[in-house]
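First the structure, in the form of structure tokens, and then the observations on it.
With one protein chain held back, the other chains of the complex are shown just where they sit.
Moving on, here comes chain A:
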């Protein structure tokens, strides 16, 4: 199978996923207790005011009709108007996507930068003091809640030492890097722990593999063995894991974006849920689904590049 037809077939597989996501999210949102009209109008509203809001939002229509309009409008690019923000959902989401994308990519880069070298050091010192120290450190990272790590980083690195701003996003690329350092690091500490554990195990496994032994016996230098044989093969499973972690990373933004006052999709999602903002929740979930699907697709492509056998299967 050529690379192009592989890509097309993977893209086609995404369509049923989206349809399923749309059905599930539509039903889930409506299963949430509480009336969006009440959430929108504040408790002080009269029954007549609430009725007016329900009419305006089409909440009085049968569920089937609501779903029909939802699918029809979404397919035509209209995700409705946010109840909370009184603005088109698509417009609001497009405003926030760059922030979350920046944060996610930043966190992924940091995770790789942290986990990669440490995994190799740990694997090459298997069961040595260095290995134990690195693994214990990451165990702490894994078992500490994300918001707590965030608050610790904020208190020490931002409020006390003033190395980074406490919150916000900034306006230029360099400011984004500076402002998002702590939130990205917060998420990366967790993700890098997972990646580190996996990469360390794969490196150890590959080091023992026959083809590495063979390469050694040929007298290849340590650098060439590690770079050409070990890294590429150890990365295959790690790339899958990294792809899966990006899904997690995005859900992690719900917490980090709130703690660090980053105006991204995660924080918006939290606000939308609290306000029972149906159109916004639906739009955001679809956006997350699209983003995660694209990440998975990209992961598959990278894997296929690393391991040509996958393209043939």
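The rule we apply is simple: contacts are C-beta pairs under 8 Å (C-beta built on N, C-alpha and C of every residue); 3 or more make two chains touch, one makes a residue touch a chain; residues count from 1.
We take it that contacts and distances are computed from a predicted model.
Student: Looking only at the UniProt record of the hidden chain, which name from "ABC transporter substrate-binding protein", "LrgB family protein", "Aldehyde dehydrogenase" or "Radical SAM/Cys-rich domain protein" is the right one?
Tutor: Not shown, but named in UniProt as "ABC transporter substrate-binding protein".
Student: For the chain left off this view, which of A:154, A:225 or A:249 is in contact with it?
Tutor: A:154
Student: If I consider the whole complex, including the chain that's not displayed, which of A:68, A:211, A:274 or A:305 touches that chain?
Tutor: With A:68, A:211, A:274 or A:305 as choices, the missing chain is touched by A:274.
Student: In the whole complex, not just what's shown, which of A:195, A:259 or A:281 touches the removed chain?
Tutor: A:259
Student: Pick out which of A:57, A:79, A:92 or A:181 touches the chain that's been left out of the picture.
Tutor: With A:57, A:79, A:92 or A:181 as choices, the missing chain is touched by A:92.
Student: Tell me, which residues in chain A touch the chain that this view leaves out?
Tutor: These residues of chain A touch the chain that is not shown: 32-36, 38-46, 49, 84-87, 92, 95-96, 151, 154-155, 158-159, 162, 165-169, 258-261, 263, 267-268, 271, 274-276.
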